[in-house]
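Have a look at the structure that comes next, please.
Of the protein chains in this complex, one is absent; all others appear in place.
Chain naming follows the written order as A and B, and within any one chain the residues start at number 1.
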Amino acid sequence: MASALINVPAKAKRGDIIEIKTLMSHIMETGYRHTASGEVVPRNIITGFTCRFNGNEIFRADLFPAFAANPFITFFTTATESGKFEFEWIGDQGFSETASASIMVE
Amino acid sequence: MQQLPNSSRRQFLGLAGGAAVLGALPVVIVRPAEATPAMLASAIQNVTGGAAVRTGKVKLDIPPLVENGNTVPMTVSVNHPMAPEDHVRSIHVFNEKNPQPNIANFHLSPQNGRAQVSTRIRLADSQKIVAIAKLSDGSFWSASVDVVVTLAACTEEVI
Partner (left out) sequence: MRFAGAIAAVLLIANTAFAAEIPQAERRSGYDFMKPDTKAMQDEDTANPGMLWVLDGEALWKRKAGTANKACADCHDDARTSMKGVAARYPALDKATGRPIDLEQRINSCRTNHQQATPLPFESRELLALTAFVARQSQGARIETGADPQLAPFIAKGRELYMQRQGQLNLGCANCHDDNWDKRLAGSAITQGHPTGYPLYRLEWQSLGSLQRRLRACITGIRAQAYDYGAPELVELELYLMSRARGMPMDAPAVRP
């Protein structure tokens, strides 16, 4: 099942500052809700998001229950060279997902 | 942040009727429904280590009146270069009235080119949002915004 939507421009000019948009499918259960019988619905959230470019970390986020479901995170990066972005999401209950996107920089 | 109000009462009545053991009713510990200004202050303290925080450079873009507290678009940006020798190291966002004070921490690098992050957050009530930026020279800058939430972050289950 596809879980993530990534928006990375396929091409950019050297020195351009480009925006990267990511959307990951996840319920982001806060851990503050209760079932009808009064039990707490256990927390189940994405806790971390990392973006690496050609192996180097360029952006990292710590997420808390205050993030809306299906976390949407956008950030910027400078186009320096062609290469591959690698995205990683980790979270509760062993959640771990990755995605990647390539860019050609001229 | 949804709580069914009848559940604990029903539980109580059930126990009282069934067990009929006086003085031995279990205590239900309820988590505080909202963060306090003290929690917010101490969360900020964890990041700044007590250092001075100046107002400025940081911009918090949140609609002043949100359609639904479940999904509030938020953009936080810092008006500061992102050069290797002088850049924004991290941005930390806090709130006042959600069950806990932290919203997010964003760790940046000079590679970002621009210190700007957008996301969507949950807000339980009308409250103040605070964003603190840490620069590479160790200084802290902040901005805060008051948001009015007409429909709090309550999820409607599938009926």
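Convention: a contact is a pair of C-beta atoms (placed from the backbone, for glycine too) under 8 Å apart; a residue touches a chain by one contact, two chains touch by 3 or more.
Predicted, not measured: the structure shown is a model, and the values here were computed from it.
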Chain not shown, its touching partners among those shown: A, B
Residue among A:L23, A:V41 or A:I90 touching the omitted chain: A:L23
On chain B, residues whose C-beta touches the chain left out of the figure: 63, 65-68, 70-71, 73, 150-151, 154-156, 158-159
Residue numbers in chain A that touch the chain omitted from display: 1-7, 21-23, 25, 27-28, 68-70, 72
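Here is the rule we use: only the chains that are shown with their structure count from here on.
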Intercentroid distance (Cα basis), chain B paired with chain A, Å: 19
Residue ranges of chain B in contact with chain A within the complex: 1-4, 7-8, 10-11, 31, 70-72, 82, 95, 98-100, 102-109, 111-114, 116-123, 155
Residues on chain A engaged by chain B in the complex (per definition of touch): 17, 30, 32-38, 53, 56-69, 71-78, 80
